[in-house]
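Note that one protein chain is taken out, while the other chains of the complex remain in position.
On to subunit A.
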Amino acid sequence: MFTDINNALNINTDFLRNPCLIGIGENGADCSFLIHHFISLYLKNGVTVVLISFKQALNHFNGVGAKIGCNLLKFKEQNRFGYVDGLRNLSQCVNNGIGNAAYSWTNCVNDVGHIDSMALMKEIIFHMSSITEKMQEPGAMTLIIDNITPLLDVGMTPTEVTKLIQYLKAHIENDIRGNFVVGCYSDKIDEEGSTLSKYIHHSADLFLEVKGLETGYCKDVHGQLLAHWPQGYLREKAVTKSWQYKLTDKTCALFAAGMSSAVL
């Protein structure tokens, strides 16, 4: 949990308990620090976390969690953290069964090789429920998808992926009353990817975008973080805030543009 980000986004316990969808868009800079932030934020505040990652293996999350002070293995033993290896499962089901995944998603793929979003949603809900069953007392729950764009990359159409996100959002907000954090790539060049990220942007309660600097790589400022709160049906102006950030080994420092400690 990075305190700078908590303060900047005004995250308090109300925010954590109310169901909402948080979208994270990545455009040129690595957004994984936000995923690690949310994992540790929810775990430290007593919310069960189910993480589906299509990008990295569990060891990576354990390693980073250890560095930022959140022992994922301990939470896993207490049944407060569940991990679904999306990388291996997805690769096995799209590569005709080649791979060594623990549980297979082969019934999500039909003969022609297209992934069915309903079937995939059922699998994900099954994983979530198998983790919540083990919880001693019922509590709030969060689903975090590290990055949803690999689903698009392996051939699902944007329509199918948006359907999946919509189903999951409906299930989580209505049945479980939990939070849903989705990461995606928002690249202007990739038409399908940008369609998907725009959909997530509009349907999210909070959308965070991580961008690179326009002037290129810099050692002291790693990128920009933009936060957008779309107001939905309220007729107020949507709020957008932006900061620049710098990552170190254990933490993330947020500051206003031009106020980097290297410059001051």
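Basically, a contact is a pair of C-beta atoms (placed from the backbone, for glycine too) under 8 Å apart; a residue touches a chain by one contact, two chains touch by 3 or more; residues count from 1.
Just so we're on the same page, contacts and distances are computed from a predicted model.
J.: I notice the complex is incomplete. Of the names "Transmembrane channel-like protein", "Transcription initiation factor TFIID subunit 13", "Elongator complex protein 4" or "Response regulatory domain-containing protein", which is the UniProt protein name for the chain that's not shown?
T.: UniProt lists the chain that is not shown as "Elongator complex protein 4".
J.: Which of these touches the unseen chain: A:67, A:177 or A:241?
T.: Among A:67, A:177 or A:241, only A:67 touches the chain that is not shown.
J.: Among A:4, A:173, A:187 or A:205, exactly one should touch the missing chain; which is it?
T.: Counting the whole complex, the residue in contact with the absent chain is A:187.
J.: Can you say which of A:46, A:69, A:139 or A:155 touches the chain missing from this structure?
T.: A:155
J.: Touch as defined at the start, partner being the missing chain; which of A:95, A:129 or A:159 qualifies?
T.: Hidden-chain contact among the options goes to A:95.
J.: Considering the entire assembly, which residues of subunit A contact the chain that has been omitted?
T.: Counting over the whole complex, subunit A touches the hidden chain at residues 27-30, 32-33, 36, 56-57, 59-60, 63-64, 67-68, 87-88, 90-92, 94-96, 98-101, 111-114, 149-150, 153-155, 185, 187, 189-193, 212-223, 247-250, 252.
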